[in-house]
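Could you have a look at this structure, given as structure tokens, before my questions?
For this view, one protein chain was removed and the others were kept in their places.
Which chain is which? They are A, B and C, in the order written, and residues in each are numbered from 1.
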Amino acid sequence: MALETKNIAKTQLQAEVASLKAVGYRFVTLSCVDLGDSFDLIYHFDRELQMTHLRITVLKGDTVPSISNIYFAALCIENEIKDFFGISFDGLILDFGGHFYLEEEVKRYPFCKVSVKEPQAAKEGN
Amino acid sequence: MGFFTKLLETSRVKSPWIVHFDCGSCNGCDIEILACLTPIYDVERFGILNIGNPKHADILIVSGTVNHRNAKVLRNVYDQMPEPRAVIAIGACGTSGGIFREAYNVVGGVDKVIPVDVYVPGCPAKPEAIIDGVVLALGKLKEQRTAKDTDSLAAELHQAREFYANRADRQVVE
Amino acid sequence: MSTIIPFGPQHPVLPEPLHLKITLKDEIVTDAIPMLGYVHRGLETLVSIKDLDQMVQVVERVCGICSCIHAHTYCMCVEGILGIEIPKRAEFLRIIWSELHRMHSHLLWLGLLADAFGMESLFMHCWRIRERVMDVMEATAGNRVIISINKVGGVRRDLSPDQLRWIAQVLDELERELDAIKPVLTNDYTVKKRTVGVGVLTKEQAYELGAVGPTLRGSGVAQDVRMTGYGAYKFIDFEPVVEKDGDSYARTMVRFRELYQAIDIVRQLIRKLPDGELSVKVKAAKPEGEIVCRSEQPRGELLYYVKGNGSKFLERVRIRTPTFANVPPLLAMLPGIEMADVPVVALSIDPCISCTER
Partner (left out) sequence: MFDMTRTIIANFFSKAHTRLYPLQTREPFPNVRGNLFNNIEECILCGMCQKRCPSQCITVDKESQTWQVDPYACVYCGVCVEHCPVHCLFMESPYRKPAAEKVMNRLVQVQGPAKKTKGAAQ
């Protein structure tokens, strides 16, 4: 079952989100998937229990414009994704600097595919 | 003096005070610990009192897995407790890490950070099991009282004083 | 002069480590910054080592209080990708247990709130009533809190006619007990003094900041994901509970009235429960594709995003829990209230930190 998403470019994001807000959509959340050499960012919006999804694909190491100036609620989730995937957001109103959830000891960006295998290897070493 | 020490020791075992700290628990064990305090199980029958302050507590109940961030808090709570003290690890997560022990941010059971006296298995542990665990921990408290010496107490007091002198969290900003 | 006070992580009122850095001017809160991560386990990464069926047990342990609904939503997602239609009886049974979870969660929260403003006797009464629901859970599903009832393709246990009769009887008793504490919540001076007008969230604020569940409905927006009719909710008549004021008292009343609503829903489900199989066989499932499913937890709207890559391990499971959405509204409620009201307001969103941080 496919998820119907509207694919847009990174530069269109701010304008697209602002137009959704203008017609009464509220921000639900943002999902991020590691595709190997790029990330899929899926923005979920909701209006009267009808959902609409925007998808942008960014290369690793790219920055994404933050939508926390449009929806304040996006603040937490953007910080979370910064922790987990290492994607930098431009113009985040409150930046925890990648330590929203994680302490110094934990390796960086645990949700990226390369690093997911590491804890297993470390466990076997114990 | 001997009489008062004895009285103190007896009262400690007769009415242990408990502090509960939730590490990375899923809430399942937490609500079972709280359920022990409520009318159906009512551990206050035994003089067991749940208090929020580790400095007054004899027994530390820990539920949930330890991760890197709350390990420091757990250590801190444990250090603030006066001797003799006992630690109870509740649930599969508290005893070994349970289903999460392969996750990246999980250190493991409580015993990786602080010494644990009683392990209560279950996912979540039943209130009856938690009461049993507290009773077991009381035995530990009784044994520990002879091992107490004043030097280590004085050292701990000094450590605690230094901690409070250098406390960074509560600063006053102009 | 302003003072910064840490609220939590170990706090007598909240059993969970919520940490707020609160800036005070005299006694009034001017700013609050959440510090999360004390319960973060990273269980979303476990998809790469636990297969489809094992993940059901993992997502149940995202949060113990609403474990059944987590597993239900996860199973809905996987069944949606695989295109499996589960038996009607299984759908009804899932909702029965979900609504029982909602009851015990709301009663638990009501007790905690009463404890937060020092009304010990109400706390005791709520938790005593709650034990009846726990007994139902233990007798029917085999465990008190995490009941492990869902599996991909259906449910694992059945309810016998005797058990259904017993549940109906317990519900009657529950309703009587709730009637006994109802005047306390509606008239009592202590309750009203601590909650009315405290932590106000206006309708516009709530909508824009993305509040969900009772926090949103307490502000006058009638939004309940159960209205979309997922699972067996399409066969059930119910109206979302809405209060207008948007303060802590409104949120309390929403949850209290939802208790009656949940009792009513379970009664309807028992009456309409069809016969049939409990589960369909799912053999060597290799889901491919992505899906978004939503459901209504006791705390609000839960969203799962699941992506499969054609192997028995899923590519990604993304969980957006209701408390995560309710943190920005909480930050909006805190400025302007007194320090002593912070625990009550923080509790009024029914925070579930283990959900938030997963």
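We take it that contacts are C-beta pairs under 8 Å (C-beta built on N, C-alpha and C of every residue); 3 or more make two chains touch, one makes a residue touch a chain.
None of the values given here were measured: they were computed from a predicted structure.
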| task | For the chain that's been dropped from view, list the shown partners it touches. | result | B, C
| Residue in contact with the excluded chain [from C:5, C:164 or C:184] | C:184
| query | From the list B:16, B:54, B:84 or B:97, which touches the chain that is not on show? | reply | B:97
| task | Go through chain C and note every residue touching the omitted chain. | result | 50, 53-58, 61, 119, 121-122, 125, 128, 138-139, 142-143, 146, 148, 156-157, 180-181, 183-184, 187-189
| task | Could you list which residues of chain B touch the chain missing from the display? | result | 39-42, 45, 88, 92, 95-99, 101-102, 109, 117-123, 125-126, 128-129, 131-133, 135-136, 140
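We take it that only the chains that are shown with their structure count from here on.
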| message | On a C-alpha centroid basis, what's the spacing between chain A and chain B, in Å? | response | 38
| Once you find the CA centre of chain B and the CA centre of chain C, what distance in Å lies between them? | 28
| What parts of chain A, by residue number, touch at least two of the other chains? | 101-103, 110, 116, 119-120
| query | Which residue numbers or ranges of chain B touch two or more of the other chains? | reply | 67, 69, 102-105
| said: Considering only the defined contacts, which chain C positions touch chain B in the complex? | reply: 1-6, 9-13, 15-17, 37-43, 45-46, 49, 57-58, 61-65, 67, 108, 111, 123-124, 127-128, 131, 134, 143-146, 352, 354
| query | What residues of chain C sit close enough to touch chain A in their complex? | reply | 33-34, 36-37, 40, 42, 44-45, 48-49, 80-81, 83, 207-210, 223, 225, 227-228, 289-292, 294, 301, 303, 305, 307, 315-316, 318, 320, 324-325, 327-328, 357
| remark: Note: in the complex, chain A contacts chain C through residues 1-3, 26-29, 31-34, 42, 44, 48-49, 51, 53, 71-73, 75-77, 94, 99-103, 110-111, 116-117, 119-120
